[in-house]
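Omission of a single protein chain aside, the complex is shown with its protein chains in their original locations.
Up next is chain A:
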Amino acid sequence: MAAAAELSLLEKSLGLSKGNKYSAQGERQIPVLQTNNGPSLTGLTTIAAHLVKQANKEYLLGSTAEEKAIVQQWLEYRVTRVDGHSSKNDIHTLLKDLNSYLEDKVYLTGYNFTLADILLYYGLHRFIVDLTVQEKEKYLNVSRWFCHIQHYPGIRQHLSSVVFIKNRLYTNSH
């Protein structure tokens, strides 16, 4: 999904009515937003954080210092690790790590839904759709989290809903 399309999705999920126009920069098609009152903003997570503030939903950036830092950490993870030219191997390492991280968490920050969940969900969507049933079961915590986010009101929009099976098929999977 192109970054501009993703930002439009985000605008809608944030309830921003007036759609912004984005241009793209360089080989990686980095999104650029020309704001009305200042210089342009460049970069997916930079613009996303800006939109969150525009929508007066600052809580999505975290409420404590700790939460704010964690949100930004996963946003960085999203643009460096998920968007990197990931090989199949990289993606599996990434899912394994994320699976282990989410073992005791509902959301990326723990108990609060944030922008990090939204952008990681958008970024991972293309990989999760392609997972086999067995793989989804292997990354059980990722699947649980992903399924939860895609059902969060207003987030998924036109993206395909990924099916997760609730009962385990591969009992001795590891």
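Side notes on the structure shown:
Everything that follows uses one rule, which is that a contact is a pair of C-beta atoms (placed from the backbone, for glycine too) under 8 Å apart; a residue touches a chain by one contact, two chains touch by 3 or more; residues count from 1.
Convention: contacts and distances are computed from a predicted model.
The UniProt record for the undisplayed chain lists the protein name "Methionine--tRNA ligase, cytoplasmic", from the options "Urease accessory protein F", "Methionine--tRNA ligase, cytoplasmic", "Proteasome subunit alpha type-4" or "Ribitol-5-phosphate transferase".
The chain not shown here touches chain A at positions 27-28, 30, 41-46, 49-50, 61, 65-66, 68-70, 72-73, 75-77, 79-80, 85, 93, 96-98, 100-101, 103, 110.
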